[in-house]
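Omission of a single protein chain aside, the complex is shown with its protein chains in their original locations.
After this line comes chain A, so read on.
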């Protein structure tokens, strides 16, 4: 843009605009935020798409994520290597999915990934226990957690395999009216 230094070419910005739910300005702002996280690692000039990644520990410290009990899972779900290192593209991806404009289906897929702690493509009892403990900061007794898990699976499991597949999850999410507004982080 008209800045003293070009961060992206017009072509790049167009591509971002087409592929995410952000406008040019927001992409530039996101780059600013990304750069802020690790000024010595991330170059200002992104015109030749440098290959650099920021480790999970730094990203998790963003004020938007800092207090979120699922912060590690969020970052991990969006990182290609599964370890939580995010390139700028993945960073943009993360906030694009969590933005207001993202459709329900897209949000549901990533929410499913986030809640799937053991990455087995099912939400089983173990995942549910972890989710509940994170949600309530371990305030429920183990028996209560157990009971909630059982009831939850009983309620949402459609095909009777005692764990929640993506289809079950999507079906449940499609009826939770607040999901769209709560699964949203303002950047």
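Throughout what follows, contacts are C-beta pairs under 8 Å (C-beta built on N, C-alpha and C of every residue); 3 or more make two chains touch, one makes a residue touch a chain; residues count from 1.
Just so we're on the same page, contacts and distances are computed from a predicted model.
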I notice the complex is incomplete. Of the names "Transmembrane channel-like protein", "non-specific serine/threonine protein kinase", "Palmitoyltransferase" or "Adaptor related protein complex 1 subunit sigma 3", which is the UniProt protein name for the chain that's not shown?
"Transmembrane channel-like protein"
Chain A positions in touch with the non-displayed chain are 14-21, 23-26, 63-70, 78, 80, 87, 89-90, 92-93, 96, 98, 102-103, 105-106, 109-113, 115, 118-122, 124-126, 128, 131-132, 135-137, 139-140, 144, 147-148, 151-152, 155-156, 158-163, 165-167, 169, 172-186
